[in-house]
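In this view, the complex is presented without one of its protein chains, the others remaining in place.
What follows is chain A.
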Amino acid sequence: MAQMNMLHAINEALSIAMKADERMVIFGEDVGHFGGVFRATSGLQEQFGRDRCFNTPLTEQGIAGFANGLASYGMTAVAEIQFADYIFPAFDQIVNESAKFRYRSGNQFDVGGLTFRTPYGGGIAGGHYHSQSPEAYFTQTPGLKVVIPRNPEQAKGLLLAAIRDPNPVIFFEPKRLYRASVGEVPAGDYQIELGKAQVVKQGRDITVLAWGAQMEIVEKACERAEKEGISCEIIDLRTLAPWDVETVAKSVTKTGRLLINHEAPLTGGFAGEIAATIQQECFLSLESPISRVCGLDTPYPLIHEKEYMPDELKTFEAIKATVAF
């Protein structure tokens, strides 16, 4: 075990995966010599050469299309989209191509060797275009896996699993935590299974569900609630598509209450999907309406970022209201 930040853990995962798989290549804007604008691919070009870790021209649709082609030809393609806000030029290649390659060919062709890594989320004074959480656009696309880690140890294990998963995966990295989140990370090669949520804290009165950077927010909110005598069970969903209904339903059956927190706007956000499924699965166990603490239904604002965010205090208030319902 070593202490490291999330960027370091991601870098380690990439290096381990590259060593183990000589067909793996890493590419994207500024990822080569420079090591990426956040330095996640630092040193990889030196280690593995320019053919396997390289800069692409500045075109996300090109990056995604190129990645699809590479993966369809049996390569392991790990593409970086510099910010999740800039994934939209690649939307067609991801939604219509990556996601449907296997299905449309009757499983003759697939792009299972493909992983997109992209930093997402706010809290860094990034305004509209360096803060968005676009995960729900992709969770509504059958054929993709969507994964979001909460800390360095999770990032390393989930990324290794994502790269090796035989399906296209979008791996959203919480950029607010890149350097801020530091923790123990096991040495060497390990994987955390995709599609499995994790109960990070047991509790009795309410299930609080989140993922990525919002995990530390809900943990703090739950600490406050605990002081007021509310026992919270905290779950990190980790994989949003396909998501672990069983773990969440089991928890809600026990606690009778559910709160979901995400940074993306409320309307059409992934919390809506979770709420609909859980009320179906756990209707007779529910003691209060399922609560959602999310971003406002506005573009991500700069100066009112603090007010916009589904923060600790809003979550705390919603926990209390849900329990008191």
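The rule is short, and it goes like this: contacts are C-beta pairs under 8 Å (C-beta built on N, C-alpha and C of every residue); 3 or more make two chains touch, one makes a residue touch a chain; residues count from 1.
FYI, contacts and distances are computed from a predicted model.
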Per UniProt, the name of the complex member that is left out, chosen from "Sulfite reductase, dissimilatory-type subunit beta", "2-oxoisovalerate dehydrogenase subunit alpha", "Anti-sigma factor antagonist" or "ABC transporter ATP-binding protein": "2-oxoisovalerate dehydrogenase subunit alpha"
Candidate in contact with the missing chain, chosen from A:127, A:195, A:242 or A:272: A:127
Residue of A:61, A:198, A:253 or A:277 in touch with the missing chain, whole complex considered: A:61
Touching residues on chain A - with respect to the absent chain: 29-30, 32-35, 37, 54-55, 57-62, 85-86, 88-89, 125-130, 266-267, 296-299, 301-304, 306-308, 311, 313-314, 317
